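With one protein chain withheld, the remaining protein chains of the complex are depicted in position.
Which chain is which? They are A and B, in the order written, and residues in each are numbered from 1.
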């Protein structure tokens, strides 16, 4: 979230789209209800189904799954053409005024630079025009035909009411109404917050849907504002923390990244990431990349990391693939190219798409290690559970280890919620039986490996033998030690520009501003610097006072970065430093420094006359309407159909088959063969969570099993009538990849949509229940889902695929 | 099956009711009725502050356990409810958070390390030392066999692609940090957590 849970109450309009917060985040949703009651806010829900969120909404609009870019692109068009944009904000705080090079273009669904054989883009042409000093050219009047604003206007001029209605299946009057309500927040005293979740990420165009939302919030001037922002409601309790700590194939902690294999020289690696400003004098904070990187390497490799060996640069693995994401890994696993696999609190048999492929892949492993507090389907993928997991154990040669771990209630530690708050929790009781904390399990494996390398030698042992392991009890590093390590500490006295010592050797650093690129500091995750300082564990703070009454509670836990609660909050004030509106003020310039209700997201002594942009991490200092070279499928979001679509072509580009689906997406051959067609599987399906359950955990809990005991699918009354299905009937839902059986919930809450001249029915498939636990046994929902991902993140397209429904 | 009282039961039980209430009228007063209120079950409990680890709201929870953490006692969690001090949740919890007790005490909680040998159709109990040693052996054998120091272009890559690791986005930052540190030191790249999906 750019903002935070409680801040939702400061909004005037809440757009819940690509998420169902009442269902998935009921307690966070409280602040939507508070906004309605205390701030007279309106809640608008856009969703394929009338959801639990819709049940308390002021306005509901149905949409065909996977068409959000069309819906939002239409909104961009509406805002520009009806002049409902925050002009000063757009001019001063976004890149609308920057001039784009002549080489950039867009034609019939494809941007310039597309390589048809490779199925990807060369992004060189997606760039600004620069002067001789490397600064982007600007036209503050926004009239230049090649400025970002005019190009964007042209791009979205195709997204008219009729076109959008035809793509989305949303009735025209509903589109119009939602767009109008959003447009009303273009004035300074009103803000819209956008709440989304996996309903946006789990599409082959997921990243670009979110981009479109960001564009809208920039046009409306809603970023950095109280009650504004683009707010990702993350799925798991610490998925934010694991993202922050970089536990992803191409990442390092703190959004640092692993080198590609062509980045052989350390200096090139740093230079590529320590990007300079593109507009004169801007902060472009990633300039300091090397400080964070070197501090990380000192935390990991201690004295072994020296300037002479480029801080152990070659000890980091380099990437030969763009991503070794899970779809890529299971593709390789299915070909027998993976030997071993660890599942630590992760249940891929249930959670990954195309279960049959996952089963076949796991069966080819030599060894599988499952570390979990609970029984999981993955750990028992080899076991025959009748029709629900029909395998022959004798034919599966995988050696499987199942290691019991403690639950949250049985250990100390911290988790990062969606608001970016690091919250410390305490152990209440010992774990059951012989279960151990994960840290002890990992250390147990690692210390054994270290011993084997010490005794036997082996492949590239240096990083294994020299990993910094300073823990008092090496077999079980304590949460306190690990938290202090990722906060960071000084290895020598750290001095400021006036040679004053600001942090003595051995002391915890106060913030990432103290980190050094010369090896003087160690820090495991630079954005967490400040969470455990010389003043102790800041994550354990429990002062919930709220002096400004804005819900910031700066004394509760600790929020990254530097305890800041609303990102980009400098943008809540005008260029001259006064708030755009008193009721939306977050920080302001008091004549000497930036002050306010939050930790300013700005150099605190930077006088407004210096005119620095508020988006410090960007090279332009501005919010990016134009994404330059960062996204796989283009600088402006464009609608493409899901890989399994219920219509014959992309209505925006009916004659260009290359622009039917995301042209930048990666599809493996066996997965492409497993796509179904709408002739055979005519209904658009989407999968989702229910509030009574959490994935495949709570089916093990009696109380939750009672509340929702058996697998069901949701079918609209109209489709049910067509198929002769009544409430409570058992039905079979099939995709090209398999079938599941479930009870039919026949509902008025899913209505047929008119899409591109045809009727489209949508089918809702909750993802809970499996063949273990207290609930009734069932097939796993991901038997049905396709193995294709977003072109940037490779997040699978769980939200849009094709099925057929048959009465049993 | 619903147990509604139908007229059948009404008639059937009529006389019994008549008899008892009439007894009271004749002076047989009941026992003191305050016994209807349950003993307050939180009396004397140890309270531990924690956070729910389902979704990303991060609600504050209060864990109530029996036992005072004395050396001779194994504490036992028996109730969980919301922490009213928490600025987001203010004491409330969703149906998952309200049912956390049954997760902690689930029949499906794992208690011992187990192994399933190739081709077998059953789990076998194994000691921690055996489990961890066998796993380390597998890892080293695979890493030694398949670690890549240079790619075909002669570039240094130093990566290990044949063993992968899925980390848990419900684990703590401390677990996650240690996991990352260890996984990268081994050169692993097929490394993700639920944020990928």
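Rule of thumb we're sticking to: a residue touches a chain if its C-beta (ideal position, glycine included) is under 8 Å from a C-beta of that chain, and two chains touch if they have at least 3 such contacts.
Heads up, the rule we're going with is that contacts and distances are computed from a predicted model.
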The chain dropped from view, which UniProt name applies: "Heme exporter protein A", "Acetolactate synthase small subunit", "Formate dehydrogenase iron-sulfur subunit" or "Phosphate transport system permease protein PstA"? "Formate dehydrogenase iron-sulfur subunit"
Touch with the omitted chain, as defined above, among A:29, A:446 or A:528: A:29
Which one, B:67, B:91 or B:119, makes contact with the chain that was left out? B:91
Pick from A:746, A:788 or A:802: which residue touches the chain that isn't shown? A:746
With the missing chain put back, which residues of chain A would touch it? List them for me. 22-23, 26-27, 29-30, 33-34, 37, 50, 52-56, 58, 60, 691-692, 702-712, 726-729, 743-749, 774-776
What residue numbers in chain B mark contact with the hidden partner chain? 2-26, 28-42, 79-82, 84, 91-95, 97-99, 101-102
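The working rule: only the chains that are shown with their structure count from here on.
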Could you please state the distance in Å, as a whole number, between where the Cα atoms of chain A are centred and where those of chain B are centred? 25
Contact footprint of chain A on chain B as seen in their complex: 46, 48-60, 63, 65, 67, 74-77, 80, 85-90, 92-104, 106-121, 123, 126, 128, 131-140, 142-147, 149, 151, 153, 155-197
